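Below is one structure, written out as structure tokens; comments come after it.
Every protein chain but one is kept in place in this view of the complex.
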Amino acid sequence: MSNVMLDVRELTTKYVTRFQEDVYAVDHVSLKVEEGKSLGIAGESGCGKSTLALSLMGYYFPPLHYMSGDIIIDGKNISGMKPDDVRKSVLGKEIAYIPQAAMNALNPTQKIIHFIEDVLKAHDLYLTKADIHKRAQTLFENLGLPAEVLQKYPVELSGGMKQRTVIAVSVLLFPKVLIADEPSSALDVTSQKMVIKMLRQLMEVGFISSMIFITHELPLLYNVVDDIMVMYAGQIVEKGTSDEVVFDPIHPYAKGLMGSIIVPEEGLRDVKLTAIPGVPPNLKKPPTGCRFAERCKYVRPECRVNPIPMREIGNGRAYRCLIPEHELREIYAREAQPHGR
Amino acid sequence: MNHTLRQVFRSGKFVVGFSIFTTILLTVLIYPLIIPDSPLAIIGQGTFFPPGIYVNVYDSIEAPHYTLNLDAAIEKRIASKLNDEDRLAMKEWLIAAGLSESEIDTTDTVQLLDQWVNHYDPAKPIPGLTNAKRNYFIRLNNALEGLLSTEGVSLAVKNPETGALEEVGVIEQSAYANINQVASVRVLPLGTDNFGRDVLTELVTATRVSLQIGFVAGIVATMIGLTLGLLAGYVGGLVDDIIMFVTNLFIVIPGFVLLILISFSLGQEQRGAVTVAVVIGLTSWVWTAKAVRAQVVSLRNRDHVNLSKLSGHSVGRIILVDILPYIASYVVMALILQISSAILAEAGLSILGLGPRTTEVPTLGLMMNWAMIYQAQILGKWWAYLPVLITIALIAFSMNLMNTGLDQVFNPTLRD
Partner (left out) sequence: MKGYRKYFLNKLVWFLITLVFAFVLNFILPRLMPGDPVAAIVARLAQGVSNSTGVQAIYQQYAEQFGTNKPILEQFFLYMQNVMRGDFGFSFSQYPRTVADVIGSSIGWTLALQFPAIIVGWLIGNTLGALAAYLKGSFDKVIMPVSIFVSSLPAFGVAVIMLVIFGVQLQWFPTSGGYGFDLIPSLSSTFIWSVIVHYQLPFWSIVLIAIGGQAIGMRSMSIYELNADYVKYSRFMGIKDSTIVGYVFRNAMLPQITGLALSVGTMVGGALVAEIIFSYPGLGFTLLNGVLGQDYPLISAATLIITIMVLSANFIIEILYGVIDPRIKAAQSD
């Protein structure tokens, strides 16, 4: 049984809007990531993936507020820690974050190496400048980045190069958990490939112990992560290994999501693309029952009454729906029958 | 369009600015209808009459008199004759004469007078009292004795034949006239300026003229800026380079310098209000041109524009239909800013003496200029310049508010 690097229990965080309304963007989310494994979080825009990522860092800023729950990184519970301690010992060190559109994440008037110096200094690591340079250089070379990037300003680097630089800087302190938030969405296909390769490499070489990969691009996830979590309206609706979730989704939303992917393989013509009608609910006043009820094809009266709990079906597989597993599979099987035959 | 208007009027800043501005505008338009006097008419003989209600003394004699016995009347009368200096002097004398300080209250006129009357003795020797001071106290005492009497004042008329003064009546101290029955009363809420003109009427007209100048200058500047910006932005290429080169030149060379040169060279004769406005407009279009060009450049490659181009529409039509509506919001904001800065520019010019002709109409700047030349600030005649300043500030402030409000509506990122 390998080490659990990240153990999140019933984490709830909220946004407070200008008008003092609460938006529960992350609602009692629980997840586990083991050493050497990577977890993918999939969902549509606005489902709370990025907020979840921010919440996991343990460092809250208005308008984001922590409500309840635990975040345990390699045995250390960071939920109760004082912000300054979190900053010094957790951020970047235990858990690191690669932001979306990392191109803009670098200070335009600062050389990369100076930023690296600042990062290392902020963690009370008393290294000499020469040491810092050497460390940065070695890291960059190991990750396949030219060392001269260190002396450049962000404006002198291409989009893909900036992204990979940001990734390299994020793993400077060899964090246990690396959260990558849409790391490749803003890039061209070639750069995308390089970024994925780099992330994989980080795991293989051991620079990071575990990874969380957030994206709305489902086809990508399958090739990158071991396990997948599907999020909808601030809640997790399905958990399982990549194979399971992609090829055998249980929750109606996950099923709909997978059904909307074009996979250029044999038999493409026979597969009908499904779109999920409707829009996600307003998280200021989340519906009392299942949050997917409005858009669900198989909705029943009891779905809208009480909050739906996660249904565990063994081996880490779980989904959030009242309908029993075998029933859902029957429904799916029936629908998969090609029409007119 | 409707939706935009609704959003605009929901913006707090815009509404406040707009209200202030419309209030000023309405005042300027309605006031002349109520008070049709000419603003440059000199009604005061003398300079800087303080604000107040001016009652014709002659008419008040003729008006029916009523007898009112008011307690405070006597006090007020004496109080107005006894200034602080005198009171302090009296107190000094009384202390030197033996009264203790705590007994004397200079603010209680009746009591003070009482003590004085009881104790004053011109013959009493006071150590350290100079002759001049002694005479002063004697004079003071005499004046006070006159005050305490209750006799009225005689009204006399010269006999045309004998040349002697014949008493025709007495004005009692308790005689009051009803102001509504006095034939001629003039309210001067802001007094008169150094020439003797009614400041309030002048101010209203000046505001109107300045606003007119502002509008004309603003429109001229915006039109020039808009045209050049559109041409530079849309046509691009060499036209753009030339226009941009010229614009950049004019940005660095201070506009007010050109303004001074042109205004001076035109000479006083030529400088009517409209001419000045046009000149201001001609020297301040630069920023609008730059802003419009930037917007047009970003719009140039939008899909709907390309679509029109492909459909073969003429350049003129594309500019009118596809580009203009999108930059309308910026143009409106630019116009507001131009008007506001034009009014300030006119004021600055007038202070230098290069403003519109002084004999026709007053402008806000001219009023400031006059106040300055005649040293109103140093003399403490606040009514000659403070209302003008406040008006200018209000106009500029309200326009700024409107502009900020509009900005927030059109650029959601700026909303706080």
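Going in written order, the chains are labelled A and B, and every chain counts its residues from 1.
Everything below uses one rule, namely that contacts are C-beta pairs under 8 Å (C-beta built on N, C-alpha and C of every residue); 3 or more make two chains touch, one makes a residue touch a chain.
What you see is a predicted model, and the numbers here were worked out from it, not measured in a lab.
Participant: With the missing chain put back, one of B:Val28, B:Leu82, B:Val305 or B:Leu401 would touch it. Which one?
Facilitator: Residue touching the chain left out of view: B:Leu401.
Participant: May I ask which residue of A:Gln110, A:Gln137 or A:Ser185 touches the chain that does not appear here?
Facilitator: With A:Gln110, A:Gln137 or A:Ser185 as choices, the missing chain is touched by A:Gln110.
Participant: One chain isn't shown here. Among B:Ala132, B:Val168, B:Leu310 or B:Ile378, which residue touches it?
Facilitator: Checking the options B:Ala132, B:Val168, B:Leu310 or B:Ile378, the one contacting the hidden chain is B:Ile378.
Participant: Write down which of B:Tyr31, B:Tyr54, B:Tyr176 or B:Phe256 is the residue touching the left-out chain.
Facilitator: If we include the chain that is not displayed, B:Phe256 is the one touching it.
Participant: If the missing chain were put back, which residues of subunit A would it touch?
Facilitator: Residues touching the hidden chain, for subunit A, are 57, 59, 61, 87-88, 90-93, 96-97, 99, 101-102, 104-111, 115, 118-119, 122-123, 152-153, 155-156, 166, 169-170.
Participant: For subunit B, which residues touch the unseen chain?
Facilitator: Subunit B touches the missing chain through residues 248-249, 251-258, 260-262, 264-267, 269-270, 344, 347-348, 351-354, 368, 372, 377-378, 380, 382, 385, 389, 392-393, 396-397, 400-401, 404, 414.
As a convention for this text, only the chains that are shown with their structure count from here on.
Participant: Distance between subunit A and subunit B based on Cα centroids, please, to the nearest Å.
Facilitator: 64
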